[in-house]
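Yeah, one chain of the complex is gone here, protein chain that is, but the others are all in their spots.
A and B label the chains in the order they appear, each numbered from 1.
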Amino acid sequence: MLVKRRTREAAQGGRLAQVAAGLSAKPLDRRSFLRASGLTVGGLAALGSIGGGLTRRAEAGPTDHSQDIEIRKNICTHCSVGCTVTAEVQNGVWVGQEPSWYSPINRGTHCAKGASVREIVHGDRRLKYPMKKVGGEWQRISWEQAIEEVGDKLLEIRERSGADSVYWLGSAKFSNEGAYLMRKMAAFWGTNNVDHQARICHSTTVAGVANTWGYGAQTNSYNDIRNSKTMIFMGSNAAEAHPVSLQHILEGKEVNRANVIVFDPRFTRTAAHATEYVRFRPGTDIAVINGLLWHIFENGWEDTEYLSQRVWGMDQIREAVKAYPPEVVENISWIPGDTLRRVAEIFATQKPSTFIWCMGGTQHTVGTANVRAYNNLLLATGNVGKEGTGANIFRGHCNVQGATDLGLDVGNLPLYYGLSEGAWRHWSRVWDVPYDYFVSRFDEVPGKGGRDPRTAEQNMEVPGITSTRWFDAVMIDAEEVDQRDNIKAMFVMGHGGNTVPRMQDAQRGMNALDLLVVADPHPTTFAALHSRTDNTYLLPICTQFEVDGSRTASNRSLQWGQKIVEPIFESDNDFAVMYRLSVKLGFGEEMFKNFEMIEGKFGVYPSAESILREINRGGWSTGYTGQSPERLKAHMANQQHFDLVTLRAGPDAPEEVRDDYYGLPWPCWGTPEFRHPGSHILYNTGLEPIRGGGAFRPRFGLERDGQTLLAEGSWPVGSEIEDGYPEFTMALLRQLGWDADLTADELAWIERIGDGDEDRINAVSWSTDLSGGIQRVALEHGCVPYGNGKARAVAWNLPDPIPVHREPIYSPRPDLVNDYPTLEDRRQQRMPNIGRSVQMAGVENRVHENFPIILTSGRLVEFEGGGEETRSNPWLAELQQDMFVEINTRDADARGIVDGGWVWVTGAEGGSRARVKALVTERVSPGLAFMPFHFAGWFQGEDQRGNYPEGADPIVLGESVNVITTYGYDPVTGMHEGKTTLCQIEAA
Amino acid sequence: MARMKFLCDADRCIECNACVTACKNEHEVPWGINRRRVVTINDGLPGERSVSMACMHCTDAPCAAVCPVACFYTTDDAVVLHNKDTCIGCGYCSYACPFGAPQYPQMANFGTRGKMDKCTYCSGGPEADLSTAEYQKYGANRLAEGKLPLCAEMCSTKALLAGDGDIIAEIYRERVVTRGYGSGAWGWRTAYGDTVNV
Partner (left out) sequence: MRQPITRLALGAAGLFATAFAALAQVNPTANSVQEGALMEALQSGQSVTGRISIPDSGASVLIDPSGRTWASLHTGTLQWITIIAVLGMLALLVAFYLYRGRVRVEAGFSGRKILRFNIIDRFAHWLLATTFIILALTGLNLILGRALLLPLIGEGAFGTLSAWGKIAHNYLAWPFMAALIMVFVLWVAHNIPNRLDLEWIKQAGGLLQKNVHPPARKFNAGQKIIFWSVIIGGALLSWTGIMLLFPGEAGPGTGWQFYQVIHAVVSAVMVAIILAHIYIGSLGMEGAFDAMGNGEVDENWAREHHSLWVEEKLGRDAAKSPPPRARATPAE
């Protein structure tokens, strides 16, 4: 069978062999490889024909088998599954990629993107050195000059328009440490205008789920789906978006003969492997779910014991879904009643059942309500908190969970502490910086537009502008934006500019900015969409393969990525760039004082380990405290000891990882020394909390409408409190007499945090106690630190406490808009949301008549996100060379459109149009079109290749779907409407 | 000796194209050459299945039969390889191949296709095992290192199986029994004259 590569061959061959090998291993460039392999003519000619010409600066040659190979492990930088990447490195060059057999997550496998990541650190389409635009031309500059000029301009803008006029747009591609650093940097700069891609992928999930049962994350894991008997995918095309997860899903399907039910407007690659495919109209999820609940309650399929013990408010849901009988749901959603009944029965009775959703559910004006509806379906059937059940939320980018956790968010400090004074004080303590320092950094906001003025202290607690609206905040009347001034500068790290709708407006916004800085391995749409001539900078950042750091997969497991090679060209890592910029901006020394500084390419930078240790010191609320760099590295080194299904290291595992769950999925309570194993399944009462069990988190008060919000008759096994209980505070410990279990050290910390004041000492809780003592004591008594509460079926603090169907802003069914209107216009995150006005105008102007086709969007397996990185990788780019629109055969025939022919897709706003290829297919139904969202570089028929710096243009360019997509924002999170709009298609 | 084969389990294949890019990665295959590809049958319809296809390393390989210069040879592992030094780029093998395996830098006129390139089952060519010359002409030689083709090793859902024909047939057979259905061992009858009986 398989024999691993021998690394001793050099020694065996002796000296002469080494000399000979040295001779034969002359560096081999691509051209000579091609020549030698007889592939020269076509290979290069073909590359030439796609523009730009690919010539490589330096090419990794073949593996030299006479020399030692060093194996380094990192994590794939694409989706959230968290596949381990095993790199073979020789002489500092990444020469080969091997299967990572031992990773319990991917077991050696990859998708197209993961199998081609090696190219990323060779790719000559990367940004090679800092650049700036001078009179419309890109010019090479040095790092010193770049930092100097960008810093000066930022300070000048701050002086003129305030700290809030600089927008810090971060990335889900950051490591945890990078994400944390950027959030910390925004805090030191003095703004909450800091965001990242979670806004546009799962912000509504986080809001919806956290508001239901406590934490905004996947409750179970990809691996755990192997235990499911029934799975519903709704708005998730996992086969293309999370291909490696299908390994677990399909094996689970086979072994358990599980039901795989796919709800999707489009017959996807995932649907092809379903046992039942249900087509429905985009944007009608709530009607569908309420329709399912109607059947469940009608037939008594709900889990009454579970509901009485662990859920609050389901009776109100039971009443509310009476408005969704089968005929109503069919009228709204296209789904026949008997189909819905069959699915409801299977889901409710063939348990354990899991519900999987993705951006098909979240990217809507009703995104948060959609998520809440999904949760209610799970709760009603008792499918949360056990193996094989749960809300298996498949997140998007490789570290979007981690970046969300670490507070790259307009409404949170790291680890969901919020923006309250308590939160600021907590982090001030962790950062060892006076609270008042931050107050001094924030703007005072004058009273504008009839709104109250805000002090700096108040402004600190007001969520910033969401990334979906940044360009509105640039362009809108200054009266309308609830901060000192409009957005004047964008500092964009690792974030595409083609990922939110209304790109015509985004282009105007880019043109109007005083300063635009793009820090990225590739020039993104932010670098190319606009016609800016000056004050535009490109900073080459290396990928996560060129720096150490941890990342959190969708299942909350943290994995340590090892630097594989040094940053290529003149690129540098996130930490270094943020450090140098912070120093320039005047707060670097203060911000970085707790970190160990190590030598890098262009000076010192903070080590990832020391940043993670600071996160460990402050991340109590979410259990980010136990995952020390040492433990994470031990997990990576001992992957083979973790079980495929339970993710647990068995008794044979080395002591350092024994009994741990792989990657210490958060919450991993207490200090690293406490050795909490992490929590594979959230809210699992079948396991002692100290061994990874939990309960729903009571974070919405203790009672509502005279009913308790604490669990009744349900507690994690081994609990010394055999009932519900609130979160642990010093006061509760004292009440229970458990404060005696605190060590002297822990007590001293708690007293320090309480400033010696009794009330404040009593108020020190599991989430603010920096010693971890309160968590430790609670856990040792079998209790969950955050308490044991009920999940909420009704979230009274949300605009729609009970999810109700609301028509999309641009509805193909204007007759339904009256009965199911979108929410009234409102202000949110410092901006107006005029969704209702837009919807009414659409109905009045009969938009649906001129734009009769519903347009939805989604993902291709070969590309990711805005796509610059993947479209620059020839191994991937070759597989999808043209932007396209999927159109049904019948619609195509009616329009004289042929498969592969050029078409114009026109949108409902601003005369938007896109020239793309037609893909005539039955995947979409008549009246529905689909476009992938990874393309950019063409804008309404214009080829913008010339806007990219020479040699850094992606190989494949195409129109962006978000030129066509339209207005619409979730009232809770500002999530855009990316999945339902109207369009027209005609042959070009 | 083992009789190496490929088997694509169409009920597992999700057209993720990992096999395609793994191949590109391992052998640095240039643009336009697709040693492996994934084809979706009945696309968009409920019968849809995707199948990953490359050289199947046929028994009595038709490419070898028609090659006017006899540049093909079969290894002890039953892998069908060819010698690029002898190949004249006539294209006959590509017309004989039932699976579209042979690739050329271009399918251009005047027969200027260049030397044929195809899946080597990650086992190089006639040059010395693991030599630079071998890598330059044919790509990596994983078999010589005791490894199997990377496409199969990296297949996201373990749909694509590589290894001894009897073993992978047994794996597939067990799967079909477990799940109660199967779509057949695609291409086996054409390549090997037999199929996996379940």
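One rule holds for everything that comes next: contacts are C-beta pairs under 8 Å (C-beta built on N, C-alpha and C of every residue); 3 or more make two chains touch, one makes a residue touch a chain.
No experiment lies behind these values; they were computed from the predicted model shown.
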Exercise for review: From the touch rule at the top of the page, work out which displayed chains the omitted chain touches.
Suggested key: A, B
Study note, to complete from the structure: Out of B:F99, B:Y121, B:Y172 or B:Y192, only one touches the absent chain, namely B:F99
Practice item. Using the touch rule from the top, list residues of chain A that touch the missing partner. Key: 260, 271-279, 336, 338-339, 342, 862, 878-882, 898-900, 917, 919-921, 925
Study note, to complete from the structure: Residues on chain B facing the left-out chain by the touch rule are 10-11, 34, 37-43, 45-51, 53, 62-63, 65-71, 83, 85-92, 94-100, 107, 109-111, 181, 183-187, 189-190, 195
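The definition used in the following text is that only the chains that are shown with their structure count from here on.
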Exercise for review: Could you tell me the distance, in whole angstrom, between the mean C-alpha positions of chain A and chain B?
Suggested key: 37
Check your understanding: Tell me, which parts of chain A touch chain B in their complex?
Key -> 2-5, 24-26, 28, 30, 32-34, 36-47, 50, 54, 61-65, 96-97, 99, 106-116, 118-119, 239-240, 243-244, 246-247, 250, 253-255, 257, 267, 269-270, 272-273, 277, 861-862, 874-876, 878-879, 921-924
Review point. Considering the complex alone, what residue numbers of chain B touch chain A?
Key: 11-12, 14-22, 24-26, 28, 30-34, 43-46, 48-50, 84, 87, 89, 104-106, 108, 112-115, 117, 130-133, 135-138, 140, 145-148, 150, 153-158, 175, 178-180
